[in-house]
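Worksheet: the structure to be examined is printed underneath.
The complex is shown incomplete by one protein chain, all other protein chains being positioned as in the whole.
Labels run A and B following the written order; every chain starts at residue 1.
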Amino acid sequence: MDYVVEMLKIRKEFPGVVANDDITLQLKQGEIHALLGENGAGKSTLMSILFGLYQPDQGVIKVRGQEVNIADPNVANTLGIGMVHQHFKLVHNFTVTENIMLGMEMTKGIVIDHRAAAKKIQQLSEKYGLNVDPNAKIEDISVGMQQRVEIMKMLYRDAEVLIFDEPTSVLTPQEVNDLMEIMRNLVQEGKSIILITHKLKEIKAIAHRCTVIRRGRMIGTVEVGSTSEEKMAQMMVGREISFEVEKEDREAGAVVLKVDNLSALNNRKVMGLKDFSLEVRSGEILGLAGVDGNGQNELVEVITGLRKAESGQVMLKGTDITNLSIRERIRMGMAYIPADRHKHGLILDYSIEENMILKNYNQEPYAEKGLLNQEAIQEHTGRVMAEFDVRSGQGSIALARSLSGGNQQKAIVGREIDSDPDLLIAVQPTRGLDVGAIEYIHKRIVEQRDKGKAVLLVSLELDEILSLSDRIAVITNGELIGIVEAKETNEQEIGLMMAGVQRGETA
Amino acid sequence: MKRKELGNEYTTALIAVGLGLLAGALLMLVTGNNPILGFIYLFSGGLMNIERIGNTLATATPLIFTGLSVAFAFKTGLFNIGGAGQMLIGGLCATVVGLTFAWPKPLLLPVVILAAALGGALWGLVPGLLKAKFNVHEVVCAIMMNWIAYWSVYYIIPGYFKGPYLETESRRISAAASLKVEWLTKLFNGSYINLGFFLALAVVIIIAYILDRTTLGYELKAVGFNRYASEYAGIKAERNIILSMVIAGACAGLGGASFYVGYASNMQIGVLPSQGFDGMAVSLLGANSPWGVFLAAIFFGILHSGKGFMNAMTHVPPEIADTIIATIIYFSATSVLIEKYRARIRKRRLEKGRTDLPLDTGAGLDETVGGEG
Partner (left out) sequence: MWWSIIEQIFPYAIAYTVPLLITALGGLYSERSGVVNIGLEGLMVIGFFTSALTISQLESILPGTAIWLGLLLAAIAGALFSLLHAFASVTLNANQVISGTAINMMAGAVTVYLARHITGSGNILIVNGLIRRNIPYLVKIPVLGRLFFTQTYATTWLVLAILLISWFLLYKTPFGLRLRACGEHPQAADAAGVNVYRMRYLAVLISGACAGLGGAIILVTYAGEFNGTVAGIGFLAMAALIFGQWKPLGILGATFFFGLASTIANVSQAIPTLAKIPGILLKNFPYIVTLLVLVFFSKSTQAPRASGEPYDKGKR
């Protein structure tokens, strides 16, 4: 069999953890090969090795039958291997052309030849159907186009093997389809593709074969056509998992959160949120679906108090909180699980104890007259850690930094839920976590709803929205497209709404 | 900051000191001096008799203040390079009050001290405010403030408070305005020691208490570690940044008092006090903790106090002390190197089967160093 790339018995260790343990991956010429595993399984590490960012501790890499040592990305490039990163590596104030040719500039003498480079890019763009504007600055173009620039970077370097790292998380469903077309084109032109993903539907849609990794170990390689999603999921996780979340029907109660005609500017001083109105009732989970960057962040920031509204109102339990400080909103019963747990959720250099009182450190019993009460803080932390299954090697005095991602998130969830809020806002609460942690956090969120709390769930994962929400709202371009009952809708409909199509219209 | 980490930092500090002293020795050798003799005179110059000890403590006092100033700001994520300017303004305010009012000591001295603290606080307010509201880099801002202070003193002193003999110095303050007290000076055989030292000690205790036990300290450190998370939790980051620089400035201002109306009794123009910059070294060496600063300042006090004696006895230029100090900071800054080396030793021990030493495992399996997946 003609393999264009072989990674044989690869092992890679980092301090305290074996990221890759005896993994074998073989890529055939002209195939789309998926690399499946849940968050933390070791997929990115394996591909980073292939791309030359890391060196394997053991194992052999062969390209077109020859054994090679990929010391750095330059070597990978020379061998024809290129990577489209999950987090784009683009310089924001350079043009598309400058970004693509960086490191391999076309020159006339000692001067950069912009025109020749732009021309080559134009040609490549036409050949592979990748629409890019060579003279636009990265900060001005859409996310979809940015991704195409990332792809162009590889084609410019005559890459034959293209690695895509979780490429669809930032795209609308329509853009995902476009990307799949592009991948089919590439393969037709003779390229071979490795697709890193944890999304089973995409694998079924486009991949030929799939290698599954779990906790650093290889589970097996299957033909996608003849393997069911359930089977692949089971390989990925190691047991039967049900995609369904157990949820009883509940009658929603009074309105807890009311957002009225809210408008706000985003970071680029443009209207990021336009005339948005929403209600969340006690005893329900309202899921907000939408592609990243369509106004969800701005909405949540205005509700929590981190951003000022240009117009409109936010009401909590009937009180107008539009102009209240963050602290006042917290005191009124608002809790918030932020999307980025390292940046916003925790102070990594503080201990777990110190993080646990982040919102109420100056209240009794944790502090009296400005002095902290260590005992009360310790006792409280111990209780929350036990109740929310937060595991720490060194107990509650350990730095938050030393916890694993799942435990960090559980600590945050514990802190927020323990404050017994009336409104819980959860943004991307399970990002980057393994299935066990995801299940646990989903359970606790549903529990809050069952207890009569109002929950606003914002997530980029449609599956999560569909399985947890009672009602689903869709936001696109800062506007509310529509609100539907979760039980009466499906992924297609939501996808269309995310693309801006109202219910009842045709695309 | 729990005990284990402080222990680590102190060891690293000691190693940095050792390396600095080594560098000093090398420099002495290279210029044809005997390092052993040099060091003996250097240290005995600071500690030989009660008068010299008094001078050491008096020299260390402004350093304690400026070190605290830097350390406090550092804890909240800011670099206070403006210590020199804050000292000058603090000293200016102290001198002006001391020269203007003829009250008895129990009334005048506290007012003098207060004036110094307020002056320094004001000088710290500006970089703090500009940083909090406009995100102006506090280093450049503080440097500008240093020079504004320099030139202000340059013109104000000769303009209004000129001394009788020289263009470049102010009138002498009265004994009522000075931090020096008779019994103390007598106790230390006529050295420069003054109440400033005890004031510094008190401030060390207060700062340590604020940082570790109060909600204010909790807020300030939180903002310093992670401004975003603090804001999400309702802490007002801007207010804390400003408050932090105000307190830091006040500390340095007190340092100015301890120097200009304590150690000295008048102000010279045309000099940016080096204690302002040495404060950074003191803070670094003291692991940015109040008591560490205290000890480090005393050590530097010994060096500065003894260098004159060493120069007199051996002709080794007194700048050796500054060189040693500068080298210590460099090694403190690059302490990473020292720590990496120590980590390597630790790892080797662990692999040999000893399980009682802690190993930094960092994040767990689901967030490996290579990112997610």
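Note that a residue touches a chain if its C-beta (ideal position, glycine included) is under 8 Å from a C-beta of that chain, and two chains touch if they have at least 3 such contacts.
Note that the structure is predicted; figures quoted are calculated from it, not measured.
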Which one touches the absent chain: B:L14, B:L29, B:A102 or B:V140?
B:V140
Residue touching the undisplayed chain, where the options are A:Q58, A:T107 or A:Q374:
A:T107
Full-complex touch with the removed chain, picking from B:V17, B:L42 or B:I81, is B:I81
Tell me which of B:N34, B:N49, B:T100 or B:T334 is the one touching the absent chain.
B:T334
Missing-partner contacts on chain B, residue numbers:
27, 31, 79, 81, 126, 130, 134-137, 139-141, 143-148, 151-152, 154-156, 277, 280-281, 284, 317, 319-320, 322-323, 325-327, 329-330, 332-337, 369-371
Those residues of chain A that touch the unshown chain are 44, 53, 72-74, 77, 83, 85, 87, 89-94, 98-99, 102-105, 107, 110-112, 153
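Going forward, only the chains that are shown with their structure count from here on.
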For a test of understanding, state which residues of chain A touch chain B in their complex under the given definition.
14-17, 19, 37, 39-45, 48, 54, 165-166, 196, 198, 215-216, 304, 306, 325-327, 329-330, 336, 338, 343-351, 354, 358-359, 361-362, 367, 370-372, 393, 397, 401-407, 432-434, 437
Using the touch definition from the top, list the residues of chain B that touch chain A in their complex.
2, 213-216, 218-219, 221-222, 225-226, 228-235, 359-373
